[in-house]
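For reference, the structure I am asking about is given below.
The other protein chains are all here in position, but one chain of the complex has been omitted.
This part shows chain A:
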Amino acid sequence: MDSGGKSQVNIPAGSEWRFEVDFSQELTIKVVSGVVEINGTELPNNFDLKFKGVKLSIFCYQDSIIEYYGTFSSEYVSDESVVPQYVALHFALQNFRNKAATNNNLNAPRVLVIGGKDSGKTTLSKVLVSYAVKMDSFPMVVNLDPQEGVYTMPGALSATVVNDVLDVEQGWGQSILSGASAFHPTQPAVTYYGYDHINSNPSYYRYNIQKLASVVDKRLENDEMVRQTGVIIDTPALTNKDSSLIEEIVEAFSVNLIIVLGNERLFIDLKKTFSEKIYESLDGQKQFFNVLKFSKSGGCVDKDDAFIRARQQSLIKQYFYGDRKQVLSPYTITSIDYSRLSVYRIVESNKVNTTSATDNSENLDASSVLPIGMDAEEKALLEELEQSKADAAVMSASTVKKEQEKEEVPISEAPAEPEAIVTDGELIEKLEPESSSLQNAVIAFVHADIDEPMTKVLDSGVLCFGYISDANDLKKKLSVLLPVQGNLPNKTIVFGGFRYVD
């Protein structure tokens, strides 16, 4: 749809204006009058905001007028909104925080948001984080959904202290840059899981959760400001089948409030599971614990696989190149000898037939997969380029190879304790560099030197991400795109299923 010049929409107080913009489209909006918010972040008035590849709703506190132009998929006004409920929840949390600040026995809220696919988990997380920021506090947001990238790449799990308003155009905001960022940057803790589905390697996923949880725990111990505000945890789509995982997360992050979005059965089940833990008072005699249910917003829309892949590609691109507000200059190092590298692959123990970016090459024809800002002409060029690359064939070969591997690796239905997993080599495997696996791969340099043992690799966070633009098995050399200029980090590389086409 094209607005064909500037249009205006009047939104009554308490209503939402919902709109969808594809990755191939761009919508510019400007708040002419009123007080409006996107996911809890207030929009400036008379200031152009540009959206691309989003499905958003704008909530109006006052009768508001919004001017918009550009291209978009849909827009409508709805007089239903879950925002007042979310805000009420926020103020309950705020009371919780105030109580915790004066009572040493009481933890500040550590909220776990769970629900099915497209139930509004990330939206609620953003609202709770934004409102905590409005209260001048520093909430920590933990993202356990590898499909998303919160202040980092997709495939990574992260814990981030949010210190300022969110960037509504981007969704969250940027991690720290060497120069200026349009919004206050963040300094996240990042661990790399490497796949976008938690079942690709459940053991490694849980391992990462444990790792991140212990980091979060220690940070809270050291950081009074954050401890007093608490943690908001966003999760991948979870159902009743995942109750053991939910219990593990609750335990690891000392969660004291579970919010179930739009899944009555899961809510009831969890109430039963945690019935002994539940203590609905803030008097500090026992740790507060509760499970709450919120209905799914009528504005929740399905994000199909193509949309998710496009979003992931755009996040990867953003990591290296920035966005329109802050343009970044990444740096390519060519002719790196294979021998200089120490590479581990995250084992894909289950081939999950969903939105994994592994099958990127097969989907290059779908326009939704194109990196942001690429038009048809470029697409044709790209296809030509792809065809000229013999690697394309190799890539599909690698997929086949992985499927074979899958049979070799025993699938653990009930994963053992993480300590036990470390030794059995099922999480990551050492790999000799070769173009078949590394070409176009998104790689993570972790904070472990190349000669350090695997346990150190497993326990380290990410230093930076790279992208292997070219790997030549004959010359035993490859080229890496790095975010920062300088030498190749003398660090171990870990990679999973994410591929990217620059």
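Heads up, the rule we're going with is that a residue touches a chain if its C-beta (ideal position, glycine included) is under 8 Å from a C-beta of that chain, and two chains touch if they have at least 3 such contacts; residues count from 1.
Everything that follows uses one rule, which is that contacts and distances are computed from a predicted model.
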| item | value |
| --- | --- |
| Name of the absent chain as recorded in UniProt (options "18S rRNA (guanine-N(7))-methyltransferase", "Pcf11 protein", "Amino-acid N-acetyltransferas-like protein subunit Mak10" or "Splicing factor 3B subunit 3") | "Pcf11 protein" |
| Omitted-chain contact residue, chosen from A:183, A:253, A:344 or A:467 | A:183 |
| Sole residue of A:199, A:290, A:332 or A:350 that reaches the chain not shown, by the stated touch rule | A:290 |
| Listed residues A:27, A:112, A:159 or A:341, member touching the removed chain | A:159 |
| Among A:268, A:306, A:454 or A:484, the residue in touch with the chain that has been omitted | A:484 |
| Of A:211, A:311, A:345 or A:499, the one touching the omitted chain in the full complex | A:211 |
| Interface residues of chain A (partner: the chain not displayed) | 12-14, 33-35, 41-47, 61-63, 84-85, 87-89, 91-98, 109, 131, 134-138, 152, 159, 161, 163-165, 174-191, 211, 215, 218-219, 221-226, 257, 280-282, 288, 290, 292-295, 319-320, 322, 325-331, 447, 459-464, 483-486 |
